[in-house]
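Here the complex is missing one protein chain, while the rest keep their positions.
For reference, chains read A, B and C in written order, and residue numbers begin at 1 within each chain.
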Amino acid sequence: MVSSISLSIDSDLDKVSLLSRAVRALCEDFLTADELDAVELSLVEAINNVIKHGYHGEKGKDVQVAVGLQTEQIVIDVIDHAPPMAPDVLEQPSDDPFNFDEADLAQIPEGGMGLALIRMNMDEVEYLSNESENRLRMVKRIERPAS
Amino acid sequence: MVSSISLSIDSDLDKVSLLSRAVRALCEDFLTADELDAVELSLVEAINNVIKHGYHGEKGKDVQVAVGLQTEQIVIDVIDHAPPMAPDVLEQPSDDPFNFDEADLAQIPEGGMGLALIRMNMDEVEYLSNESENRLRMVKRIERPAS
Amino acid sequence: MLSTDVRKNVLVVRVAEKRIDASKAPLFKDEIAKCIDAGQSQIVLDLSGVDFIDSSGLGALVSCLKRLGPRGSLAVAGATGAVSRLFTLTRMDKVFTLHPNVDSAVDQLSA
Partner (left out) sequence: MLSTDVRKNVLVVRVAEKRIDASKAPLFKDEIAKCIDAGQSQIVLDLSGVDFIDSSGLGALVSCLKRLGPRGSLAVAGATGAVSRLFTLTRMDKVFTLHPNVDSAVDQLSA
């Protein structure tokens, strides 16, 4: 099984839930409910970032998602044509924003959690950027019940 | 509510079910189970036609579906870049292929049912063709329960 | 794609695909044709595991019926939802006898 489909919306936060609903439906047969939640959250965070940081909230720009259903993994690419994000942004340790002291209200993060959540929820995350596009590639392994 | 999303696959019959699953998920909140079945069938017939008749079964060509969720209707466009279909094909009366005499085996159709099914299952069907693309537009009205 | 089973001289063919669509219809038609060519004339097609059929799938069924000819019977069991809806919509419920389940179809064909 190697199958792929691509979906696109314009850069409007109101449309992100549509895209995520469609992608969730596509992955449904291959993942557990928890894994579907993980994929949906990662996808939404990635698209929000493109719209908020890449396109600075401007509507009418293209956000594309390619879903590849492979035998052992699902590959989700979020593709945009905005200025790329800084190359080191993805490098921070995964649990960074959640290393707060819960007793100190000032430390609790109000933002800066998106990329960390993506890294925690996906098995592989990679950012590929060239002249024509940026591509955030997120991979979720399919765990088959031992049989 | 006016929201739109576009989906695409290549012209491979094996991928049609993916697309239809995603579109069904998008329409789920607005239609009854019967209406969802009607939309799914119409969409599949339309895409099959593009792949079989438009692209003559050749893989690697583009099939795009745009889904517009509007307050009172769902508009589904199937878009391709194949040679257009003959303009009169859509004009035949809707129940044509099903007007058979069931006692006469030879009359029972083995094909030629796709467009008739689309017309029976959607509220509006329109074919728009220009130099750059063909677009089969199918509209399903959203019937809200009287409240 | 199919699993078969003979009961009271009736061939019960269970379709193990959720969808009989244009990508599956040709193979589906060939497999049933093989059963027919092997001499089976009383056939029950169990569609209880199928949740979608398009016009290619339906056309494949009609083609099997024609291959079977007047000497045989092809009954359909367990069609629900979108599948039974398609039979009704196309008037194919007048062409194929629809049974709620395999047992009642087998009973009728073997009677």
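The rule is short, and it goes like this: a residue touches a chain if its C-beta (ideal position, glycine included) is under 8 Å from a C-beta of that chain, and two chains touch if they have at least 3 such contacts.
Quick caveat, the model's predicted, so the values are computed rather than measured.
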{"item": "Where the missing chain makes contact, among the chains that are shown", "value": "A"}
{"item": "Full-complex contact with the absent chain, from A:Ala66, A:Leu90 or A:Met113", "value": "A:Met113"}
{"item": "Where the missing chain touches chain A, by residue", "value": "13-14, 16-17, 33-34, 37, 40-41, 44-45, 48, 51-52, 97-98, 100, 102, 105-106, 108-111, 113-114, 117, 120-121"}
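Heads up, the rule we're going with is that only the chains that are shown with their structure count from here on.
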{"item": "Topology of the chain contact graph, where touching chains are joined (line, ring, star, complete, other)", "value": "line"}
{"item": "Per Cα centroids, the chain farthest from chain C", "value": "A"}
{"item": "Centrality ranking, top chain (CA atoms only)", "value": "B"}
{"item": "Computed distance of Cα centres, chain C from chain A, in Å", "value": "44"}
{"item": "Averaged-CA centre spacing for the pair chain C and chain B, given as whole angstrom", "value": "25"}
{"item": "Residues of chain B engaged with two or more neighbouring chains", "value": "14"}
{"item": "Of all residues in chain C, the ones touching two or more other chains", "value": "none"}
